[in-house]
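For this depiction, one protein chain was excluded, whereas all remaining protein chains were kept in their positions.
Presenting chain A:
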Amino acid sequence: MSSWRSLVLRIGEKCPEYGGNVDFKDHLETCFGVVRRELEHSSDDILPFLLQCAKELPHKIPLYGTLVGLLNLENEEFVREVVEKTQTNLQDALFTGSCNKTRVLLRFLTVLMCSKVLQPSSLIVVFETLLSSAATTVDEDKGNPSWQARADFYITCILSCLPWGGAELVEQVPEEIDRVMVGIEAYMSIRSHVSDIGLSAFEDFNVNDKSGGEKDFLEDLWGRIQDLSSSGWKLESVPRPHLSFEPQLVGGKAHEFAPINCPEQPESPAAPSEISCGRQKYESELKYPQRIRRLNIFPASKLEVDIQPIDRFVVEEYLLDVLFFLNGCRKEGASYMVGLHVPFRYEYLMAETIFSQLLLLPQPPFRPLYYTLVIIDLCKALPGAFPTVVAGAVRALFDKIADLDMECRTRLILWFAHHLSNFQFIWPWEEWAFVLELPKWAPQRVFVQEVLEREIRLSYWEKIKQSIEDTPTLVELLPPKGLPNFRYTAEDGRDETEHSLSVELNGMVKGRLSSKEIMSWIDETVLPTHGLDVTLRVVIQTLLDIGSKSFTHLVTVLERYGQVISRLCNDQDKQVMLIAEVSCYWKNNTQMTAIAIDRMMSYRLISNLAIVRWVFSPSNVNQFHTSDRPWEILINAVSKTYNRITDLRKEISSIKNDVLSAEKASSKAREELESADSKLSLMDGEPVVGENPMKMKRLRTSAEKAKEEEASTRESLEAKEALLARAINENEVLFLALYTSFSTVLVEPLRDACIDGILQPSDKVDEMAIDTDDTSTMDLDMENGGSKKSHSNGRQSSDSYNVKENVQWCLSTLAYVKSITRQYASEIWPHVEKLDKEILTEDMHPLLRKAIYSGLRRPPTGL
């Protein structure tokens, strides 16, 4: 890396390039001195690199802006290009809907204005363009309010610039900026409040839209900006390096900034209806998602002590930008995050920001795994401070786990187990020993149990047992050691016939008999004599046992003898029996159960519908509130179906490109042939139509080949499209089945658990009627429509949990309805009409309807 590069890249950092000091003025002078000299020879390299640095390290934008301002004094032409390039980039970002790029480029423009490279009025014009587009969107008559998400985003962009240049704008163009502010105020009054429903990490099922009183993201930002304005636009978190160079910078030429355009308003639906508008609104929120949803897990005293509200916003911007742009660069990302140049501590804010991303609904910008890594790296970077803060976050979330959204809860479990696996599984478990005194369905207890389960999967049983040895009672929450539960072991004396059949089958597999031979053995010897139940049990148990040693063994057995299984389990009923047998064989090992079912679905030995049916069988339904086991399997099946659709869509779009290029190649070859054909050439002195035969032949062949190629790509496109249509149809059927099943299992429990349409969390009368050892009767109770017994337990120290079992069952199940719906909402929306007709009928319980509606982010109807 030549030195101008590293100086530009590292500006503002404590690094060897700058001799270890962190004086911004020195840095700018040094950097400017070197870049100025290089400008003559390398301006073609410097321009894109400088812009890239500004774009990807936006927390250092003020430095890059000032650098450009200084260069403007040396080389106006270069800076004119910087401005032009920025204009095209911004225009491009707006049209492609690249949110982060748009926001960062606008910030860059703002600092260019501060450094006198741009007229303040040019920036105002940009703001007004965005503002007017936003205002049009939310206008009922002229616009399309379903796309408010985009309008809100534009306004957010304007407001986000003000911490970086509000002071300059007010000083230099007070009337214009005032006009913009008035415009935003007007916008705020016509837009609708954005309800968090369905996307909030904490939600109480019984409360209807609680967000009425709370500010949404834009309202909150607007409030922070108004505070900033009333404090004279002074804030601590944004450096103002241009001030040190003000006397020089004023001499620079202010450049023109060509006007930008916002993309057209998306068309309103042709036939506006609740569904069509809801669909558009959903789509717009997917394209212009809210960047952060604050978790508020730490007390304000830890978060915003001594800082202004706007500083919190700015630090969040810094952190989110680093997370976004430096994803995949571990070292740099962590070092920028811990080394922000702000004069206050922000480790709590940093933790809350990262957790709010990890738990962001419906989706974080990156996989949860990424945030796991970030947290690990920050714990390593700040071993004294960060682990404590992380632990604080875990405790805060644990305290509120009963209200935590199910999707968030699952992410939290996976993250926490993974995190601990990177830190030797050390955790003060004794703090949570009290969960043992809670009933089996208490969310805190389930949380601890599932974290331990996931820890074991990443490690091994003995190791995890050892990690909780200071709190030996917790062993009760460990799953069994994950050994297989083979029915026909040597010691087992029962079922002698089955046992010997199993031995026989095992011998055949070892003797490498083919599927065909085994199938005829089954058809001729086993089925007729022993019947389906025994045959299925023997075959599945034996094959699973042969494949029990590892994932690969399982795959090998299924690849070799899948046919045997598919022949034997040739309809849905038998597939459900097959799944039950898998679950029985691996009853001590949830992971292997899930893997085996997943693989069998991969080989199409079982359908997703069979899995749904099995998950909703009574023995699973009974553990909906006490274990994640059935849910993991259900969610795997749904996500596998969904993955297939995504893969096909990707393949189709790539084949579409192939078709285009094949078309081009084919028409080119045809043209060449035609033009050669029509040419007259001399052969042996005689004029002949067409070029020489050899060349003609070659052209003809290649034209034919290209045509064939085109036809075959088209064919494969059609084939894939047919597959996609089938997959989408399968998906529709799957969701109908899923909602029907939910609806069926929920009917009675909801009716029994609800009083006045509300799930009564606790039964105050029963509070003292402790009935601890009665969980064994629960199965029966559940099947009868929910237990009336209270298992409330007043002994534990933390805030007492006394939700009745049947109520918790309803809460957990509804929470999964919502979370599964939300996760696949984009695939469910196309089928909403059908759902409305077949599932969401008037007699559906309002709480179930609410769960589905909020998962879809669909505004509640009058029903």
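Rule of thumb we're sticking to: a contact is a pair of C-beta atoms (placed from the backbone, for glycine too) under 8 Å apart; a residue touches a chain by one contact, two chains touch by 3 or more; residues count from 1.
Just so we're on the same page, contacts and distances are computed from a predicted model.
Per the UniProt record, the chain missing from the shown structure is "Nuclear cap-binding protein subunit 2", taken from the list "Nuclear cap-binding protein subunit 2", "Presenilin", "AP complex subunit sigma" or "Transmembrane channel-like protein".
Touch with the chain that is not drawn comes from one residue among A:330, A:567 or A:613, which is A:330. The missing chain, though absent from the display, is touched by one residue of A:115, A:160, A:237 or A:421; that residue is A:421.
If you put the hidden chain back, the residue from A:34, A:188, A:277 or A:385 that touches it is A:385.
Only one of A:15, A:260 or A:478 touches the chain withheld from this view, namely A:15.
Think of the hidden chain as still there; on chain A it touches residues 9, 13-15, 22, 52-53, 56-57, 324-332, 335, 338-341, 345, 367-370, 372-373, 376, 379-385, 387-388, 390-392, 395, 414, 418, 421-424, 426-428, 430-431, 454, 457-463, 466-467, 469, 481, 486, 489-490, 510, 512, 546, 548-553, 555-556, 591-592, 595, 639-640, 643, 647, 650.
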